[in-house]
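Every protein chain of the complex appears in place save one, which is left out.
Chain nomenclature is as follows: A, B and C, assigned in order of appearance, with residue numbering initiated at 1 for each chain independently.
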Amino acid sequence: MSAVLSAPPRVGALFLASPKAMISSAVALILILSALCAPWIAPHDPFALGSFSLMDSELPPVWSEGGDPRFLLGTDTQGRDVLSAILYGMRVSLLVGFAAVAISAAVGTLFGLVAGFRGGWLDAVLMRLADVILSFPTILIALLVSGIARGLLPDTRQEDYAVLVLILAIAINEWTQYARTVRGQTLVEASLDYVKAARLSGLGDGRILARHILPNVLSPVIVIATINLALAVLAEATLSFLGVGMPATQPSLGTLIRIGNENLFSGVWWVVVFPALTLVLLVLSVNLFGDWLRDALNPRSE
Amino acid sequence: MTRTRLALTSAALALAAGAASAETLRWANAGDVLTLDPYAHTESFTSSFLHHIYEPLVRRDAELKFEPALATAWEVVEPTRVRFTLREGVVFHDGSAFNADDVVASIARLIHPDARARGNLSSVSGAEKVSDTVVDLVLKAPDPLLLNKLSGVFIMDAEWLAANGATQPGNTTTGVVTYASDHANGTGPFKLESRQPDALTVLVANQAWWDAPAGNITRIAFTPIGSDATRVSALLSGEVDVITPAPLQDAQRLEAADGVTPLQNPSLRTIMLGMPHTDTLNADPDADANPVQDVRVREALWRAIDMDAIKTKIMRGNARIAGSIIAPQIAGYEAGTDVKPAYDPDAAQALLEEAGFGDGFTMGLDCPNDRYINDEEICLAIAGMWTRIGVAVDLTTQTKGNHFPKVDRGETDAYMIGWATLPAMDGFSPLNALLATRSDDWGGNNPNGYSNPRMDELAVAASMEVDETKRIAMIREAMAIAREEIAYIPLHQQPLSWAVRDGVQVIQFPDNYFRAWHYTVNGS
Amino acid sequence: MARFLIKRLGQAVLVILAVGLLSFLMVRTVGDPVQSMVREDATVAERAALRARLGLDDPVPIQFAKYLGRAMQGDFGISYRNQRPVAEMIVERLPATLELVLVATVLALAIGIPLGVITAIRPRGPLANGVQAVSLVGVSTPTFVTGILLILLFAVTLRWLPSFGRGETVELGWWSTGFLTLSGWRALLLPSLTLALFQMTLIMRLVRAEMIEILQSDYIRFARARGLPQHDIHYRLALKNALMPVLTITGMQIGGLIAFAIVTETVFQWPGMGLLFIQAVQFADVPVMAAYLMFVGLVFVALNALVDVTYAVVDPRLRTGGAA
Partner (left out) sequence: MRSIHGASETSGLRVRGLTVSYGRRGHAVPAVEAVDVDAAPGEIVAIVGESGAGKTSIGTALLDLVDPPGHWTAREVTLDGETIDYRTTHTRGRDVSVIFQDPQTALNPLFTVESQLVHMVRHHLGLDRGAAKRRAIEMLEEVGIPDAVARVGQYPHQFSGGMRQRVVIALALACRPRLVIADEPTSALDVSIRAQILALIRRLCREKGMACLLITHDMGAVAQISDRAVVMRDGRAVETGPTTRLLSGAQHPYSRALIAAVPPAHRRLPRFAVPDTGAAVTDAELERWLRDRPTAGGDTPLAVDELTKVFRLPGRLFGRGARAVRAVDAVSFALAPGEIFGLVGESGSGKSTLAQIAAGLRWPDAGEARVLGRRFGPTTPKAALRGYRQGLQMVFQDPYSSLNRRMTVLETILEPMADTPRAVGLRLVPALLERVGLPRDVARRHPHAFSGGQRQRIAIARALAGRPRVLICDEPTSALDVSIQAQILNLLKDLRDELGLSMLLITHDLPVVRQMCDRVGVMQSGRLVEMGPTERVFDAPEASYTQMLLTHLPRLPERQPAS
C-alpha cells in the first residue's frame, strides 16, 4: 500500500463538492465585484465633497421611519450615502489589501526562494531580518513606516500617499510569512532528486528556481495570500482606527468604522453597523475560502 | 533581597463599588494630568486640576471676575512695581505657614529659564519681600494684564521646595527631575492623597482651607479615560459621576438614559479658519497670484459656509455662531464687530466673479482630527460647501501632533485653529499672537503672512497701556480691523459638553475649568 | 552555553541598535514636540529657545548618537510631556501590561488548546464546526470593535464588570498587581479576553493542524495498535507533540501581544505601556516612544532566547544529543 499516488488534488471537483467553499467564494466575489464596480453601481460619489449636503445628514435606512428612498442604508453625519461610502470604502480597503498581498507575496516568495536555495549568509541575513520584523507587530511597523514616510514626503502631498504608505506598512510586515514558508518548502524541494536531475540536464540556478522549484512552492503561497488578504483588510481597519490609516476624505472601511464608532451611543447606529458588518462579512468570507483552500491544496488532508 | 511591602492602596478603595461615600466625586476626563508641577506645563486642563491643590494670589470667582485669594489687596506703587498684601493664617497642606518667602520663591521658580510655563509671566523680572505679609512684584515694563496672568500662577511652599530639592524646576534637556512633578503641597481646597498616572488620582478635602467651599465634595477620585465610548460607558454603568467632555453626538442617548444628564454651555474657545495671506497658495505654487489675498474672495469663502447647518447637524445645536474671533466674555469684545455675513452661496459666487475668479481656484484646507469638537466633520462640511461655489478644496485632516507644526511652518493654505485667550481671557492675546505681523516676539501664531501696520501699532501700544478704557478701545479697534479685512474666518464658539450622574451639581465655567469646591454630590 | 549566550547577546545588541535607529527615525517625524510644549500664544522666539534647549536643532545623526550614548548608561531621558524619567515611567506601567498579557496568554492557551484538540479529534462534528465558525468571526472582527461590544454588553447593559481601569491593586515592592483582589480580577476579564481573542484562534488552529498531522503519524498509529486508551493517546501522547510548535508561536506572539495591547489599553483605559506609548505618539514625546520601542525589541530578543531554552529543555532530541 506504499504506492499512494500523490496526485495533485482536483481542486475544481473538491470546490464543487464543498458548500462552504462555494458560498464563501460567492460572497467574497460579490463583495469584491461590487467594490470594483462602485463608480457605476453606487448611487452617489462619497469622494466628491460638493455632492452631498449636511441637510441630508443622519437619515436612517429606508425601511426605518424617516428614511429617504435616495439613501438605501441611510446617511452619515455629513449627509453622505452610507451604501456608497461602503462600496467606495471597500474599494479602498481591497486596494490596500490586494496591493499589500501582491507586494508581500512577490517579495516574500523571492526572498524565500533565494534564501532557501542559496543558503549561507544571505539566508541568515534574510531570516534574521524576518525574525525581527515578525516579532514587531503590524501596528508598530505601520506606525514606523507611516512615521518615516511622513518625514520623507512633502507635507502637502501626504494625503495622496496615504494609500501607498498603508500598503507598504502592511506589506513590510507580511512578506516574512511568505519568505519563511517558501524557504522551508524550497529547502525540501531543492533536496529532491528532480532538482539534481535538472542540474544534470544542464540547467542553471535561475532556471531551476523558476521552472522547477517555483511552481512547486506556489500552493502554500496562494493559501497564505488568501488568508493575508483578510488580515490586510483588518490591519488597514485597525490602523485607520488608530488614526494612521486612510483620511476622512477617502474613507476606507476602517475609516468609516472609526468615524462611525464616535456615534456608537448617538442612535445613528447605521453609520457604524453597516460598515462593520461589511468588513466582518468580507474578512469572514475570504477567511473561510482561505481555510478551505488550505485544506484542498494540502495533499495530506485527503 | 528586597523586603516585600504588602499594602492595599487606600486610594484604590475609593473606587470600589459601594464604597464611595456620599461626598465622593468620581470624575473621568479625556486626558490625564500632565504633571503635578504647576510650572512645568502650559496645558489649561492641568492648570484646572492643580487649582484644586494650589492657589494663585488672585483668583476668578464664579462669574470669572478677579477676587482676592492668597493676596488680599494690591496696588501699583510705581508703573513697574506692584505691591501685594498677603492673606494671613493660611497654611500649606503639610502644616507650614504661608508667607512672603513662598511668593518670592515661587516667582523665582516660575521665571527660571528651565520652567516650561515661564512665558505665562514674561513681564515680571522678580519678586521682593517687603515684610512677612507684603511682597512686591518687579516688572520689566508696565503690564496691564498682570492680574490676568497672576490668576494662573500657583504659589508653592518655599520650605517644602527647599527640603525636597525642588527649588529649581525640572529640565528635560539636562535630565533634572523635580520632586514636585509627582508630589504636591499647596494651600488649596483639596489635598493630594495618591496618584497613579493614567489610572487614578485621589484628592481629599483640605479641612484647614482658609475659605469655605460652596459645595460639599470631600473627595475626588479622578480617572483619565481617553476613549470617548469607554468614558460614556463608564458614566452609563455608574462607575463615574461626571465625565468631561461628553461627546456631543451622544447627547441624545445620554438624555434618554436613566440617571444621567448631558450638560452643554458655550465656552470661550472660538474656532476659526486661518487664511493664506501669502503671495501664492501652497496648493497651487505656480499660479501668478493668490486669490485669497483679495478680501472679496475671503468674504465669498465666509458667505459660502452654512454655519446654521453646521450648528444644527454637526454641533447638535450646541455652538454659538461667531462673527468675531473672540467670545463675548473676553475683554475687548464688541457686539458690533461680531457680525457674520449671511450664508448666501449665490452672493459668494458673485463676489468671486467680481474678484476675477469666477472659474474658481484650488486651495488647501488643513484640519486636526482630534483637537476640537467634531473638527474633522466641520472641515469636511466646509470643504463641500466651498466646492459648491467652485473652489476646489484639497482637504487634509490629521492628528494635532502633525497639524499644528505644519500650520506653524506656513505650509498650509486655509487651516483650522481654535483660540480661547486662556489664561488671560483678554482680547490682547489674539492681537498679539494671531493678528500682529510675525516676528520674534509678535505674531507667534500668524504664520500665513497677515500684516497690517496699524494692527502692529495697536499691539505694541495695548501691551503697555495701563489705562483700561484706552486699552479696551485699542483692542476693539484691532478686532474691527480684523473683522473688516477678514483676517480670519470665525466659525463658532464650541460648547463645553459634560455629562453627570443625577444628583451631581456642577457649574460649567466658560473657561472650561473644573472647580470642584463649587460642586455638590447627593448620595443617591 | 557560553557560545549560545554570546550569540544571543550579539543578536540582542543588533536588534536593539536597529530598533533604536528605526524608532529614532520614526519619532523624529511624528510631529514637533515643541508645539505641544509651549502655551498657545507663545512667541516665535520662545519656541526657538525651547527647541534649542531640547537639542532639536542638532543634526539627526548627532541626536541619535547622543541618545544612544545616554541609553547605554540606562538613561532613557526625561519625558517631554510629564518631565519624569522615562525609565521610571516604563517600569511603573510594566506590571499593568505584563499582567494583562500574561492573563491573555493563559486564556488563549487554556481555551485555544482544548478547542484545537477537540476540533482535531472530530474534525467534522457539530462542535468542531461551531467552534470553527465562532473563531472565524473572532479573527474577522477588529479588536477595537470587540472591545467596545464587550463593554456595552458586560459593563453598560449587564453591569457585571467594570468598563475601564485595573480595579484595586496591591503593591508588592515596586510591582503593583491586580491579581490579589477581586476587583482586580474583575477588571482584568474584559481587556484580557479582548486581547486574547485573536491569539486564542491562532493557537486553536495551530493545535488543530498539528494534532491532525500527528494523529496520522506512525507513532500514534503504533500507540493505537498497542491498545492504549484513546484519551491517553489524544491528551497525553499526541498533545505533547502538538504543543512544540505552539510553544514557539506563543513565545513569538507575546511580543506581539504587548504591542497589540496598544489598542486594548486605549479602549479599556488600562494604565499600561501601550497607553503610555499612544499618548507619547500624540504628544510627540520622543524619549518615551524611543524607549518603548527599544523595550519591545528587548522583549523580543529575550522571548526568543527563552523559547530556545525551553525548547532545549522540553525536546529530548535537543537536550541529549544524537544516537548512541
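Keep in mind that, in the parts below, a residue touches a chain if its C-beta (ideal position, glycine included) is under 8 Å from a C-beta of that chain, and two chains touch if they have at least 3 such contacts.
Keep in mind that what you see is a predicted model, and the values were worked out from it rather than measured.
Asker: Going by the touch rule at the top, give the shown chains the omitted chain contacts.
Answerer: A, C
Asker: Using the touch definition up top, pick the residue from C:223, C:247 or C:299 that touches the left-out chain.
Answerer: Checking the options C:223, C:247 or C:299, the one contacting the hidden chain is C:223.
Asker: Looking at the full complex, which residue from A:17, A:192, A:210 or A:277 touches the chain that isn't shown here?
Answerer: Residue touching the chain left out of view: A:192.
Asker: Taking the full complex into account, what residues of subunit C touch the chain not shown?
Answerer: Touching the chain left out of view, subunit C contributes residues 1-4, 217-229, 232, 236-237, 240-241, 244, 308, 312, 314-318, 320-324.
Asker: Which subunit A residues touch the hidden chain?
Answerer: Spelled out for subunit A, the touching residues are 1-3, 5-8, 192-194, 196-204, 212, 215-216.
Throughout what follows, only the chains that are shown with their structure count from here on.
Asker: Report the inter-centroid distance (CA atoms only) between subunit A and subunit C in whole Å.
Answerer: Each chain reduced to its C-alpha mean, subunit A and subunit C end up 23 Å apart.
Asker: Could you please state the distance in Å, as a whole number, between where the Cα atoms of subunit A are centred and where those of subunit B are centred?
Answerer: That pair's centroid distance is 43 Å.
Asker: Could you state the distance in Å from the CA-based centre of subunit B to that of subunit C?
Answerer: 37
Asker: List, in ascending order, every residue of subunit C touching at least 2 other chains.
Answerer: Residues 30, 148, 152, 278, 281 of subunit C touch two or more partner chains.
Asker: What positions in subunit B touch 2 or more of the other chains?
Answerer: Expected reply: 229, 236, 370, 399, 402.
Asker: Could you pull out which subunit A residues touch subunit C in their complex?
Answerer: Checking each residue of subunit A against subunit C gives 128, 131-132, 134-137, 139-140, 143-144, 147-148, 150-152, 230, 234, 237-238, 241-242, 254, 257, 261, 264, 276, 279-280, 283-284, 287-288, 291, 300-301.
Asker: Give the list of subunit C residues in touch with subunit B in this complex.
Answerer: Answer in residue numbers: 30-32, 35-48, 53-55, 75, 77-85, 89, 92-93, 96, 148, 151-152, 155-156, 159, 162-173, 176, 181, 183, 266-269, 271, 275-276, 278-279, 281-284.
Asker: Once bound in the complex, which stretches of subunit B touch subunit A?
Answerer: 228-229, 232, 236, 247, 249-254, 282-283, 306, 309-310, 313-314, 364, 369-370, 376-377, 380-381, 383-385, 387-388, 393-399, 402, 406, 409, 411
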